[in-house]
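Complex shown without one protein chain; remaining protein chains in place.
Read from first to last, the chains carry the letters A and B; within each, the first residue is number 1.
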Amino acid sequence: MLTKLLKRRFLVPLVVVLVAAVVLTGCNSTAATTPAVPTGSAPVTALSGSIKIIGSNTVTPLTSVWAEDFMKANPKVSIAVSGPGSGVGIAALIDGTTDICQSSRLITAKEIDTAKGKGVNPYEIKVASDALAVVVHPSNPVSELTIAQLSAIYTTQITNWKEVGGRDAPIVALARDTSSGTHAFFKEHVVQMVELPTKNTKLEYGGKVLLLPSTTGGVSEVAKNPNAIFYPGMGYITSAVKSLGIKKTATDIAVLPSVKTALDGTYPISRLLLFYTNGAPNGVIKAFVDYCLSLEGQKKVTEVGYVPLAR
Amino acid sequence: MTKAEMSRQVSQRTAFIFLGIATAIAVVPVLFIIIYTIISGAGAITWGFLTQFPSQAGKAGGILPAIIGTFYLMLGTVLFALPVGIFAGVYLTEYARDNWLTKVINMAIVNLAGVPSIVFGLFGLGVFVLAFNFGLSLLAASLTLACQALAMVTTTSREAILAVPREYREGSLAIGVTRWQTVRHIVLPQALPGIITGAVLAISRAAGETAPILVVGAAFILPRLPQSPFDQFMALPYHLYTVSAHVPGTPTSVVWGVALLLLVVVLSFDILAAVIRARARHRR
Partner (left out) sequence: MKQKASTAVVAPVSSEKSLRRRLRLGERIVEGWIFLAGTLAIVVLLGIITILLKEGLPIFAHTSPLEFLFGATWYPISDPPTFGILPFFVSTLMITLIATAVAIPIGVGCAAFLAEVASAKIRETTKPVIELLSGFPSVMMGFIGLALLSPLVQTMFNLNTGLCGLTASIMLSLMSLPIIVSVSEDALHAVPQEFKEASYALGATKWETIWYVCIPAALSGIAAAIMLGVGRAIGETMTVLMVAGGALAVPVSPTDPMMPMTAAIASGIGNAVRGDLKYQALFAIGVILFLMTLTVNLVADRVLERQKRKFAR
C-alpha cells in the first residue's frame, strides 16, 4: 500500500515531464512554416503542397472562395486563410510565418525597409479592386453628393442633412476604424481629396465620426438609422440601404457604383486589393496566384462582390 | 411582536425583495439571450452543419472544424491553466511567506484579469509563436489562452483555499500530518467548489475569446482538421467574428447557428463542472 501511495505522488510530475519532453522535441520538427519558395518546377502532374495566407479581413472572403475552388481542383494542395488585418499580414510576411499576405492597402516604405532588413523581398501582385459605395437609409431624400461635400461631412464641417439638400436632421457619419485599409484609403482619397485641386493633407476625420470595426455592422446601422451615412465596399450593399451617386466635382455627372463604372474608372472611389509574397512566387504558390488572375478566378471576384482587374 | 421586532421583520422582507429583484436582473437577461440565440440559430443546425466543412467563405456548408478546434483549445487551456493556476494558488496561500512581496504578487495576478485580451494575443505571438518557435499552432493558442485564464484560476483558488478555516489545518498538523498531506486531504477538498467555479469561469471565457487567438494561429478557412498540436486550427468565436463582420451576405441564421453551437459547447462544460461542484459541496 505504501509503494502505491508513493507511485501516485510521482505520477503527475512524471506525466508533466514526459509531456514537456515530447513537446520540446517535437518543437523543432514541423513548427517551421513551408518555405515561400518550394522546390520543384511547374508540375505537370498533380499539384501538392500547402500555402498559408494571412492578412486583410476585406480580402478574406475573396481569397476563401479562390482557395476553396483551387483545392477542389487540386486535392493534394492545402490552403489556410486567416485575417485579421493588412498590417498583421505584412508583419507575418516579414516574420516568415506566412506565404502570401493579402492586403487592402499598399505596403509602406517603412515596411519594405524592415522586410529587406530581415531578408524578405516583398513582391506585389494586384488581384482585384474594390469600389467603395456611399450608402444612406432608403428614406433619405439625398441621392448624390460631391467628393468635397463628403469630405466636409466626414470632417464634421457639415453636420446637418439640410446643408446638402436633405431633411433638417443631424448627420450620423459612420466610418471604418483604423484597423482597416478602407479607413486609410477613404481618408486619403475622399477626406483629403488627394486627386482634386482642393487637396488638403491636414484634414482628419472629425471627432464625432463613429469608427466601426465591422463593415456589416455599419451597413446594418445605416439600415436602421434614417440619418446615417457609411462607405462599405460594393459587395456589402444590401437592399435595405441606398447607394448614392458620387460626383467628382459639382459639374460632373453623378455615378452610381457598379462593376462597370469601377472598371472604366468613371466611379471615383475605388481601390486595389493585393497579394504580397517573398520574392516572385513559384511552385504551388505561383499556380494558385495564376488561378486567381485567370479568367475563371476573376469571374469569382464579381460573385463575391468585388471588382475584377481590368483586362 | 413589539414595534421594534416588526420593523426588523419589515426591513428583512424589503431586503429580501431587493435581493430577489437583483437575482431576477441577473438571471433574466441571461435567459433572454439564451432563448434568443436558440430561436435565431436553431434553423441553421442541421446534421450537415455539424459535420461538414465550410464553403463559400463560410456562408454555406458546415462548421465541423471550428467545433473540433474549440474543443481542442478548451482541452489545451484546461491542461495548462488548471494545474499551474491551482498549484500557484496553493503556493501563494500555504507556502509563500506573508510579506509585502507576496502581497504585490497577489495583487498583480488579480490585475492580469484586466489586461485587454488583444495584449495576451500579442504576448502569445511574441513568446510562443516566435520565441519558442511553436509557429502558428494549437499549442501556441492554448498556451496564450491559458495565460489569460491563469489570473482567474489562481485568484479564485487562492480565495477558496483562504476560506478554509484555520482550525481544520491546525487540527490536521497537530496530529502529525505533513503540510502537503494536509493540503491534499483537508484543504483542497474543502476548497474544491470555489476552485471549480474559477475554473469554469476562466475556461468558458477562453472558449469564447476571439482577440487572443487572432494572431497566434486561428484560421478562417482550413482544408482539414488539425493533425497535431503544431497545426493551425479553426475556432467558433473567430469563425463567428469573420463571418458576421467581414463576409458580405452571410445569412443571419448561420451567424446565430454558430453562436448557438458555441453556447452548447460551453454549456456542456459548465454542467459537468456544476455537477462536480454540487457533489463536492454535498460532502462538506
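Keep this in mind: a contact is a pair of C-beta atoms (placed from the backbone, for glycine too) under 8 Å apart; a residue touches a chain by one contact, two chains touch by 3 or more.
Bear in mind the structure is a predicted one, so any value in this text is a computation, not a measurement.
Enquirer: Touching the left-out chain: which of A:E204, A:D264, A:D290 or A:E303?
Expert: In the full complex, the listed residue that touches the missing chain is A:E204.
Enquirer: Which of these touches the unseen chain: B:A44, B:A140 or B:L236?
Expert: B:L236
Enquirer: Which listed residue (B:A211, B:M234 or B:V247) would be found touching the missing chain in the intact complex?
Expert: Touching the chain that is not displayed is residue B:A211.
Enquirer: Determine and list the chain B residues touching the chain excluded from the picture.
Expert: Listed in rising order, the touching residues are 8-9, 11-12, 15-16, 18-23, 25-27, 29-31, 33-34, 36-37, 83-88, 90-92, 94-96, 103, 105, 107-120, 122-123, 126-127, 147, 150-152, 154-156, 158-160, 162-166, 178-181, 193-194, 197-198, 200-201, 204-205, 207-211, 236-237, 240-241, 244-245, 255, 259, 262-263, 266-267, 269-271, 273-274, 278, 281.
Enquirer: What residue numbers in chain A mark contact with the hidden partner chain?
Expert: Looking at chain A, the ones touching the missing chain are residues 2, 5-6, 9-10, 12-13, 16, 57, 84-88, 90-91, 94, 105, 108, 110-111, 114, 170, 172, 177-181, 184, 187, 201, 204-214, 217, 220-221, 224-225, 227-228.
Convention: only the chains that are shown with their structure count from here on.
Enquirer: For chain A and chain B, let me know how many angstrom lie between their CA-based centres, rounded off.
Expert: Using C-alpha averages as centres, the distance is 32 Å.
Enquirer: Enumerate the contact residues on chain B facing chain A in the complex.
Expert: For this pair, the touching residues of chain B are 55-58, 83, 129-130, 132-137, 139, 214-215, 218-224, 228-230, 232, 242, 244-250.
Enquirer: Contact residues on chain A for chain B in the complex?
Expert: Where chain A meets chain B, its residues are 12, 16, 23, 26-33, 52, 57-58, 60-65, 67-68, 71, 78-84, 88, 95, 97, 213-217, 233, 235-236, 238, 304-305.
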